[in-house]
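Shown below is the structure under consideration.
Coming up: chain A.
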Amino acid sequence: MLGEGILKGLAETAKNFAGSFVSKERMTTVEYPEERLPLPEASRNFPFLVYDGTDWEAGLRCVACQICEKECPPKCIYIDKSKDKKPDHVGKMQIYPTKFDIDISICMSCQICVEVCPFEAIKMDSEYELATDDRFGGLLLDRHQLAKPNEYYHKIHPTEAAEVDARLAEEKVKADAKAKAAAAAPKPAAVPAAKPAIVASSVASPKEGEAG
Partner candidate 1 sequence: MTIVFWVLAVTTISGGLAAVLLKNTVHCALAVTGAFAGLALLFLQLDAQFAGFAQILVYIGAVAILVVFAILLTRGSETPESGVFSRTWFAGLCIAAGVFAVMAWAILNSVSALPHETVAPDVSVLQIGNALMGRYVLPLEIVALLLTAAMIGAVIVAMHEKGDVK
Partner candidate 2 sequence: MVTTVDQIFVILQHWFVGYLPAILQPFAGVLLNVVAIVVTFPALFAIAVLLERKGLGRMQNRIGPNRVGPYGILQPVADGLKSLTKEDIVPFRADGVVHFMAPVVLVVVVFMGFAVLPMGRNMTLVHMDSALLFYFSMGACTELAIFMAGWASRNKYSLLGAMRAVAQMISYEVPLLMSSVAVVMITGSLSLDKIVEAQNHYTWGLPHWYIFTPWGLLGFLMFAVAATAETNRSPFDLPEGESELVAGYFTEYSGFKFAEFFLGEYVGMLSISGLGATLFLGGWSAPLEILGFMPSWFWFFAKIMLSICVFIWLRGTLPRLRQDQLMNFAWKFVLPMTLLNLFVAGLWRFLGDGWVRWVVCSAILVLAYVFVGRAEMHRKHYGPRSYRYAE
């Protein structure tokens, strides 16, 4: 009969209308600022720098090799390499970036920097509330803003972070074995001993420079 379908449809919407007051499960709305859906683990938007330990500056895994800067398709990464070396979180002397800026207004979230980094130092973040009232300075993140602890990485991408940690540990074991083998060989023993001495004298100066 004509009009049957209309009545059926009206019944359906009426059911929805009444049901929305009774059962919470019907509602599809997420009231965003108050409640948020958990992000999928694979979500990513902009890169950040991973550091180990507690001190963000000393713990940065980045050694300013500048591969990411060269590979970045839209050229949104800017790195200044340090002239000296500083001990990283395990005390090993490393070159470090005096400046590491990412302009996220240019970044296209391609993850190429992450793919090319040999030190697992740059990873993709999933932070999305980046709105700012300054579209130039506010979106240009410096290395302090970019630095986030390894624990944070574990929190947002647990599986990936575990893999990375395993890989790093493996590399460390290999490196240790190599170092042991090198230490066993008598000849180059004097060289590592000399290096820290040179660097130690100049540790203070870049820190002051950065504070200013």
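A few remarks follow.
One rule holds for everything that comes next: a contact is a pair of C-beta atoms (placed from the backbone, for glycine too) under 8 Å apart; a residue touches a chain by one contact, two chains touch by 3 or more; residues count from 1.
In picking the candidates, the idea was that all candidates are chains of the complex that A comes from, given by their letters.
Everything numeric in this text was worked out from a predicted model, so none of it was measured.
This complex places one of the candidates 1 or 2 in contact with chain A: number 2.
Against candidate 2, in their complex, chain A makes its touches with residues 1-3, 6, 9-10, 12-14, 16-17, 19-21, 26-29, 31.
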